[in-house]
Every structure is written in C-alpha cells, then in structure tokens.
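Apart from one protein chain that is not included, each protein chain of the complex appears where it belongs.
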Amino acid sequence: MSTNATSPGRSRPERRQPGQDWSSWPTYESAALGFRDHWYPVLWTEQVGKKPVAVTLLGENIALVREGEEIHALHDRCPHRGVPLSLGRRQFPGTVSCPYHGWTYDLKDGKLCGVLTDGPDSPIKGRVKVRTYPVRQRFGLVWVYIGDGDPHPLDDDLPEELRHNALVIGGRTDVRKGNWRFAAENGFDEGHAKYLHNTALWRLFKVMPAWNKTRVVERGEWLVRVQDEVHWEARMPGLGLWTNKRWWKRMPLPDAPGKAQKTNPVIKGLDLPGFVSIRMPGILRVAYPQFIHYEWYVPVDADNVRYVQLMVRFETGARAGLFKLKYLAAIRWLFHGQFTAQDAWMVDVMDAPPEKLYRPDLSLTAWRRKVEQSAPNVQPDKR
Amino acid sequence: MSTNATSPGRSRPERRQPGQDWSSWPTYESAALGFRDHWYPVLWTEQVGKKPVAVTLLGENIALVREGEEIHALHDRCPHRGVPLSLGRRQFPGTVSCPYHGWTYDLKDGKLCGVLTDGPDSPIKGRVKVRTYPVRQRFGLVWVYIGDGDPHPLDDDLPEELRHNALVIGGRTDVRKGNWRFAAENGFDEGHAKYLHNTALWRLFKVMPAWNKTRVVERGEWLVRVQDEVHWEARMPGLGLWTNKRWWKRMPLPDAPGKAQKTNPVIKGLDLPGFVSIRMPGILRVAYPQFIHYEWYVPVDADNVRYVQLMVRFETGARAGLFKLKYLAAIRWLFHGQFTAQDAWMVDVMDAPPEKLYRPDLSLTAWRRKVEQSAPNVQPDKR
Partner (left out) sequence: MSTNATSPGRSRPERRQPGQDWSSWPTYESAALGFRDHWYPVLWTEQVGKKPVAVTLLGENIALVREGEEIHALHDRCPHRGVPLSLGRRQFPGTVSCPYHGWTYDLKDGKLCGVLTDGPDSPIKGRVKVRTYPVRQRFGLVWVYIGDGDPHPLDDDLPEELRHNALVIGGRTDVRKGNWRFAAENGFDEGHAKYLHNTALWRLFKVMPAWNKTRVVERGEWLVRVQDEVHWEARMPGLGLWTNKRWWKRMPLPDAPGKAQKTNPVIKGLDLPGFVSIRMPGILRVAYPQFIHYEWYVPVDADNVRYVQLMVRFETGARAGLFKLKYLAAIRWLFHGQFTAQDAWMVDVMDAPPEKLYRPDLSLTAWRRKVEQSAPNVQPDKR
C-alpha cells in the first residue's frame, strides 16, 4: 500500500487515513507561525548597534536598535507611508527617525515624538505610535516577547537550570529553510540520528546506537525521551548487519540502558530520566555528560526558522575559559556546524503531511499532543 | 494609536478609518497601470535602430523599429503563434518579419503584407493586422501614444514652455522598481526632500529648509506647491535643534519666502508661484533659477516605472554648449544620479495604503484629487 496515492476515503473525511493530514492535532496544524505570549532569542547583543537591524519573528517585521546599554524593538514599518524604520537613522538620542520624512519615534514607547519636516508644532506629533516589543538581554542574546499584554518573566521561558546557575556559553544563530515545526520535530525525533548523523565528524570517535526502544515521559514542562533498550547492532533479515560500531569508536556513556540517569551528571538536582527533552514553545535540551546543548526553533515565517544553538557548561573561572576555547576550536564547527547542518538539510527537503509514522515517531506524536494540551495562543497566518 | 493594527471598524466599511485604503480616490486607486490617451516618452531616439527594441508601456508590450528617419511602434506579438515581433528581422524595407515563419508586417499600418513561407498568393495576406501605436520624436526622445482613436497633438502633453522655446537638454531614462504612483507622489511630496536628501552630494553646498508651510494652487493644468513659510531651523521639543544649515553651505534663492516667484527667472512670461509643480498624466517640473528639471513617471507595469528625467536650459549657442558640458560632467551624476537614486530607494520600499498622512501631505491629496477631477481613461489591469 502506497501512502502517496490519494486515499479513496479522502472525499469522505470520516474515513480519512491516518497520516494524510495533521487534523488530529488541529492547533499544531494551524501553527505555521508559532505561538504568541513567549520570549524568543533572536540575535547576539553585539549584533545590534545604533544602526537599526531588521528581523522577522513569527511573521512580524521588527527593527532592533541599541541605545546605550538598552536594546529596543519596534514594529518595522513607519505608519506614514510604510517605509521600514530599520532603514532609518538615529537623529536624536533615544529615538529612531524614518529615512523618508524624518518621522521620529521614541524607542521606549514607539510614540511619534517629533516630525522633523513639519516643524515643532506638527499637529500629528504624539498622535501616532508604532508597536513596541518587550526586550531582554540574557546570555549575550537579545530576547523579544511576542504577545499581548504585559509579558511574563523571561525566566518562565528558560530551562530551569539556566535560571540561577553559574555557566559558560558558546552558541550560533542562523536562519534556515523550512518551517519551525519540522525543525522541532527533527530535534526530538528518536529515529534519525542513528542513520542521518552516522557520517557526522562529531561522531567520528563515538558509536551511535543501531536502534532503540523508547518511551516519552513528562517531567513538568518537559517531555523526555527515555530509552528502554539500546541496540548497538542489528542483523536485518534479508539485508545484513546494521551497526554504527567501528573498531576505532568508543561507546558513549549516557545512552547506556538501565544506567544512572536518575540524576544528571551536569547539574546536581536536575532530575533527567533521559538524554533529550523538549518543551514549549519549541526548546530542545540534549544533556551530555559534561555540558548541555540547547536548540530554540524560533519561527521566522512559514518557510524559515531561526535556529539558535547554545552549548552550556556549568562552570566558572579557568574551567569555563577552557570550555569556551574548546567550543570555539571544535564544538562550534563539528557539532553546531556540520552535524546540525545535516538536520538543516532534512528540515529543508522534508514535505509532510502526508506522512506514514513508525514506532520511534511516538516522540513526534507525544510532542504534538503536548502542544495541543498546552492550548497555546497560535500566531495567525495572514497570508 | 497605532495605524498598523487592524482597525476594529474595518469590517464595517461606513466607519473605515481614513488612510486604511485609497477608496477616497477611486479612479486613482484603480490606476496601477496609468492612464490611456496620453503621449509618453520611452527611449532616446538613438536607442532604436533597425533591430527592433522591446519596451513595456502601461502593461502593453511594444516593439519599436526604425525605418530611416521614422520610428514605428507595433504590438509586440505575432498573431500567428504569439512570438514577439521584437525578436524579428527587417527582411524587406518598411517591414518587420516574425523570426518564426516570416510573417511580414508593414511598419506603417501593421498589416500582414507578406507571408514568406506561404508563397506570393498566401490567402491570409492582408487579413491579419497587428496594432500600431502613434510615435513622435521630440527632444531626442521617442514618444508613444497609448490610447484609442486618433491622438491629440504631442504638444498637448508637453509643458507649455517646452513647446516653442529654444532650449538645450540633458537627461536620463531608467526603469525603476515601484508603482508609478509612488514615484509621482514622491516627486510632488512637500516633506521628504529636507530629510531624505540632506545627505545628497547635490546639496553639499546648499542648505535645504528644515520645514515649510505649504499651499497647493492650481495654474491651468498644473498644481503648484507654494511655500508660505520656509524655516531653516527648528528647535524640536524634547529632541533638540533640527537644521540642514552647515557653515560651508550657501542659502539657496528660490525657496526664500515671500520672494519674487511671480515670474520665474528661467522663462519670461512663465507664471510660476512656486518651485515645484505636477500635471497629468504624471509630469513633474522643478524650476531652478537657471534651468528646469522635469520628471515623467511612465508606467511600465504595476511594479515598475520608467523614470524619464530631463534638465532643460533655455539657451542656444555657446551657453547651451556649456550647459550640456556641465550636465554631462556633474548634474547627470549628482542630481539625475545619486540624488534621485535616493527617491528610487523610497519608491521601491514604500508600502501604502494603509497610510497616515501629515500636514505637508496636502500636496499628495491635492494631486490625487486633481487626478479624480480630470476623469482620466484608466488603463485596465488584466492580471
């Protein structure tokens, strides 16, 4: 039976085959642009200066501007004639001026505080306003809140272990092709690493399993993938031996079945039953023995995702410095570079639904159910 | 109040906010492709030779061909199989032949006067015709009439001072991004020059005002911007001093308020109460003390405009030659180049409606009203 053929039941929705669409997860299906009422990491703070920078977030065009230590975010459209404010200049402190007619906006509240080409008594002054967005700086990143009303604390959208611990960070942010949901599903996907990444330089000296048996358990806001069985090789009937073992490769520790994952080695008190976890609005956590890798899948628009990768070690002083060096010399290129570029390739070429899910995809369906249950505020898609 | 937010009244048209659309100017709103029954400048005459040239004008594809001193314009589509005639050859004098099957059209009337691959007695000869367009040559430019019926004289579509005076011309024609209406509005826009162009090399040695108070008056076919007040600096409350004055810049003459603009210095008898004027179907006139700058906003299609700039001095002989030299050495690069490229930039990024107009925009609304009142023959948009 080919799942590509149009199912005969397609015109009778009550008999629709599973996998033909995502109607089992209606909220998720409608969330091509992600979820409002969350904080999203966007750029490194040093990427934002006095000259405004244009970014797109959940389909909204935003101009980021620095004023001293503060970074401000405004809707990137002058209400006068629709010119992007990100093309503008900082004519006066604390403001940005549209390049066209010098309409000048207060960076703090977006109010039109001066209209250079209409004189000091311009009647429109104070009567126009561009939307502003709450901004925070944390871990060297600019975080923007997309939502209505007053934002909740940024901490609420951060993994708990990042909130109060001393740590050192290395990271990359890129805009990549593909919808954010494909990127998130790829991240929490149990199955692909063992095949897609078995050519990755990052795994050159470490074996990956051939296949696993997996459960997904809930831990607070997180879904955690727990491996009940890890198989390092498999004799495939009619095909031959399938394994990622090579004589020069070490067996890694954290995947070992039945092994001590009741407390994570990285952070005392962080109770992680498994290696990989995910939470709203699209944050992945991969707990290696020595460090944690995070991925934020930040929706740009329906066809692009901002992919923010952080590698965090909970150290200070010289050991933190050494980690930073190791990150810049190797991890950045091998893991945050070539390894996740393989993921980016798949996120780009993937095309679902229709889809035909298999046993390890319980991680995907658990994530979709989790999204449905959290009843998020879906960003409307105006296309 | 942000004008970007969807107005709550939007679903109830009777309470629609001003600026949400252009429904106050319904003719103008529908005129993305401009107006029929007018002459438009297209190319320099030396750009058209025996090999046909393809241009698009008000959405119509046209082939221009030279035959001796004459230039002819035909609809750029062979009725046989839709091949562009601009790809054709001049097989016989006074004709153009489609490159595919040698259907041969008389350049004068577009009649199929020979079908090379069907012999002298081809039954279809004389029974097919491609549309032709009236063409004139003037000021070194090719002018094409888009309209129905016999054209009115080209003079009717020319500024009156160009009709009979001796003059010398320098100019450029380019196709630029953006709709022709944005280009025209940018041209007659009272407000932007003082801010957008204050970095232009063309104004390196001349101060521009900080802001003006402006009226628009009608003079025959023209709307003229009249400056009631010209302010060279302004102290903007809460912001600081706004001025384009610099110690090395001269104050220009023609903008001086209350000053002698009853007769224009350029042409005796040209009664211009102001510096800048506009007329149908989209011609701008900027009267400098020594010369006049003109802009034609010729619609190409809904997203592109042919921008024809002319700089005219009413002189002959040696002084005309000197002006031509000055044009080629400086004006062409500083004014028709970098200065108006700033306008092109805005015309490209502008995105309205919605829009929120301010006091100086009375120049825009006067122009839109003028268009409505002139009840033009709108070119239909078949997309």
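Note that the chains take the letters A and B in the order they are written out, and that residue 1 is the start of every chain.
Here is the rule we go by: contacts are C-beta pairs under 8 Å (C-beta built on N, C-alpha and C of every residue); 3 or more make two chains touch, one makes a residue touch a chain.
Bear in mind that the values here come from a model prediction, so they are computed numbers and not experimental data.
Residue A:Arg235 is the one among A:Lys50, A:Lys108, A:Arg163 or A:Arg235 that touches the chain not shown. Taking the complete complex into account, B:Val130 is the one of B:Leu107, B:Val130 or B:Ile146 that touches the chain left out. Against the chain not displayed here, subunit A makes contact via residues 1-5, 189, 191-192, 194-196, 210-211, 213, 231, 234-240, 242, 346, 349-352, 354-360.
Residues touching the missing chain, restricted to subunit B, are 75, 77, 79-84, 87, 91-92, 95, 97, 99-104, 110, 113-120, 122-124, 127-131 (touch as defined at the top).
Following the convention adopted for this analysis, only the chains that are shown with their structure count from here on.
For this pair, subunit A with subunit B, the centres built from the Cα atoms lie 48 Å apart.
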